[in-house]
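Every protein chain but one is kept in place in this view of the complex.
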Amino acid sequence: MATHRSGLATAFTQVDVHRPRPGHSLPQAYYVSPEIYQRDIERMLMRHWICVGHASAIPEAGDYFTYELDRESVIIIRGRDGVIRALMNVCRHRGSRICYDSSGHAKGGLLICPYHAWVFTAEGALRNARMMPADFDVDAHGLRQIHLRVIEGLLFITFAEEALGLDQVTETISTSLGVYGWGTAKVIHQQSYLLDANWKLAVENQMECYHCAPSHPDYTRLHSQARPGVDDMTAAMQSRTAAQGIRIPSRDQWALEAQPGQEADYCARYAMWEGIQTGSEDGASVAPLMGQFTAFDGGTTFVYAGPVTFFIAYSDYGAIFRFTPRSVMKTELHVTWLVNETAVAGRDFDIDKVTWLWRVTNDADKQIIEQNQLGVASRFYQPGPYALPIENSTKRFTEWYLHEIDAESAA
Amino acid sequence: MATHRSGLATAFTQVDVHRPRPGHSLPQAYYVSPEIYQRDIERMLMRHWICVGHASAIPEAGDYFTYELDRESVIIIRGRDGVIRALMNVCRHRGSRICYDSSGHAKGGLLICPYHAWVFTAEGALRNARMMPADFDVDAHGLRQIHLRVIEGLLFITFAEEALGLDQVTETISTSLGVYGWGTAKVIHQQSYLLDANWKLAVENQMECYHCAPSHPDYTRLHSQARPGVDDMTAAMQSRTAAQGIRIPSRDQWALEAQPGQEADYCARYAMWEGIQTGSEDGASVAPLMGQFTAFDGGTTFVYAGPVTFFIAYSDYGAIFRFTPRSVMKTELHVTWLVNETAVAGRDFDIDKVTWLWRVTNDADKQIIEQNQLGVASRFYQPGPYALPIENSTKRFTEWYLHEIDAESAA
Partner (left out) sequence: MATHRSGLATAFTQVDVHRPRPGHSLPQAYYVSPEIYQRDIERMLMRHWICVGHASAIPEAGDYFTYELDRESVIIIRGRDGVIRALMNVCRHRGSRICYDSSGHAKGGLLICPYHAWVFTAEGALRNARMMPADFDVDAHGLRQIHLRVIEGLLFITFAEEALGLDQVTETISTSLGVYGWGTAKVIHQQSYLLDANWKLAVENQMECYHCAPSHPDYTRLHSQARPGVDDMTAAMQSRTAAQGIRIPSRDQWALEAQPGQEADYCARYAMWEGIQTGSEDGASVAPLMGQFTAFDGGTTFVYAGPVTFFIAYSDYGAIFRFTPRSVMKTELHVTWLVNETAVAGRDFDIDKVTWLWRVTNDADKQIIEQNQLGVASRFYQPGPYALPIENSTKRFTEWYLHEIDAESAA
């Protein structure tokens, strides 16, 4: 065999795929590495609070829905005592899922495992295990339960044994979404989008409106915050709100500004363009006013709680955005739409009209997030500079994230 | 960047995912770990005997079918000498599969590799390799062959070079399935089910009837063994068998009771309910009596041989159950139905009626096994206690398994 070496070409030089650079997007590894993904799950998703839905979806004792994260399935169920709990969907016999479907009703307040018919109560206790030996300890085999808290109808869970405090989150939500009447709102529609991208790219996109003008023409036609110099419009909107006797304070305890031991939260208000009442195709009202509102103030309220759940409130409807990692390059975005509890479909609102803006916006986001994922996987990707100030929330999210997962190079 | 740490929450406590606990279901790792799966393949599947089918499927010289396991494909072929062999489906030239289809016929008793047309005999020798150099050793390039044994028409193979003995298996099958005439039975139908679950969950389910009452109402309506205290029924059934001069001894050399150096086997008989003749929708006969039977005795005979093949014999039909791991969380269940070789479809039996019970039962098993897999993957799964005695065979299977794969903690 010849001794010369034909392949003398030097491979390209690759930038460091791990070391974050301040003010720049994250290095590649954070978007493609299975090891970092696993760390994300354990340190971010498993330790923080997640809003999994709204209490109005399970009004009766025994009503439940399930929430899946990583390899977990949680049964969110209303007990016969009216209390909503989060029970792990894992039978204590040989581990089968107990609820196969994503929502349902526990007849008679009992959850019966389909495999061997062990019977649990809607509150999680083992009621009966047929044919077990006499010395079997029934009381020691109830379903495992994780923390669940209800704030203005929003159902928050955490897998952490010792949970972060929710005092600040509660105050922020009460003085914002509470004012919009979310505590008694009702769910009218839910929709899931499966994004072929790492969950952080989805959240980073959610955090900034630098992309609104190029990617979301409809959103930009309605909302002002994609453009610079709209302070006057915001002030005018705030006056219209105050004129109704409504006060919704801005709050920022998000990301690294979270209080020690507390979950992070954030609330800010933005104006829509002159004459726009709500986030709808023509800007006109699509449902009855909610909560304390007696008129449209042309404002939108954005609330964040924890790393993966976001809320947007218009005067006549609201939406919950929940991002759930499915694998290193797959993320589910689940959206829940809310209206006034007394509103009647067909008479007071049309579901297609209420959901229109965020359906077209989510469809566009899915594409840009997925193309972002494809690009950052390249050897030629170099973390680029954030456009400040408009991408500041994204920058803050990535800094918080690096701190939470204890990235060596986070400063 | 702020110096406080917002993520103080402690993650949940997880049970040991590897250490087995006596009398309990296996720890999580055994159902989800790719490393353990690979060990399963090498130590269980590659060292034990597997019944791949019945000789009646390949009656003529040159008839063959293939069996796939892991990355292997085996050609089960009847030679021109009438002998059935197991030839590896790998050409000795550059490794191509020789038989592309799952069954077929070697014309003229020759297997011709479609790639470069090397010609092998149905007995595995290389007959001709076109255009090879003069010094090429034809005799050294026959197809590799593995052990194959025929017992009452059942085709057993093993990938082991030094195979486990089959003396006990042979005796057990001869005195049970042989009595049912399986040696001359014929295959009338085959069906595969792809289960999204680790193979051990599928076998564990096959081993116990604790789940029969909740999961298999039809099976339970026909068979008695899902209920406690049916000894009288079994005794009555045995009398009916004996009255025909038939003796089918129970044998238990299964799992850790296997004789040294011998494959494991098991035979037990159970009664169906009063008046039930066979495993059919209405309990009435669906095919001519088989083997030595001259009347229906209301009994069912269960036979196991090795870790992944199981047999059930009714007086008028039989079924072979073969479990093949496909990946760590995928398993193929393949079922073969047999009737008396002289029976004629349409006249003597209706395939839909013969196969009905085990189709509905397998459909239900698929679902419960898959939901079991989903549950054991949870961080909150804890191995639970077996319901004894009704889950004793499952317990024995897991103990045997741990011993075979040399799990450190197997006692």
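Just so it is clear, A and B label the chains in written order, and each chain counts residues from 1 on its own.
Operating definition for what follows: contacts are C-beta pairs under 8 Å (C-beta built on N, C-alpha and C of every residue); 3 or more make two chains touch, one makes a residue touch a chain.
All figures in this text were calculated on a predicted structure; none of them were measured in a lab.
*Asks:* Which residue from B:His116, B:Arg240 or B:Lys353 sits in contact with the chain not drawn here?
*Replies:* B:His116
*Asks:* Quick one: say which of B:Arg92, B:Arg251 or B:His334 touches the chain that got left out.
*Replies:* The one listed residue touching the chain not shown is B:Arg92.
*Asks:* One chain isn't shown here. Among B:Leu164, B:Val203 or B:Val303, which residue touches it?
*Replies:* Among B:Leu164, B:Val203 or B:Val303, only B:Leu164 touches the chain that is not shown.
*Asks:* With the missing chain put back, one of A:Ser33, A:Ser215, A:Thr234 or A:Ser285 would touch it. Which one?
*Replies:* That would be A:Ser215, which touches the missing chain.
*Asks:* Which subunit A residues would touch the chain omitted from the figure, given the whole complex?
*Replies:* That gives, for subunit A, the contact residues 1-2, 4-13, 25, 204, 210-211, 213-215, 228, 367-368, 371-372, 374-388, 390.
*Asks:* Even though one chain is hidden, which residues of subunit B still touch it in the full complex?
*Replies:* 42-44, 46-48, 71-73, 88-98, 100, 112, 114-117, 129-133, 136, 141, 144, 146, 158-164, 256-262, 264, 399-400, 403-404, 410-411
Going forward, only the chains that are shown with their structure count from here on.
*Asks:* When the centre of a chain is set as the mean of its C-alpha atoms, what distance in Å lies between subunit A and subunit B?
*Replies:* From the centre of subunit A to the centre of subunit B is 46 Å.
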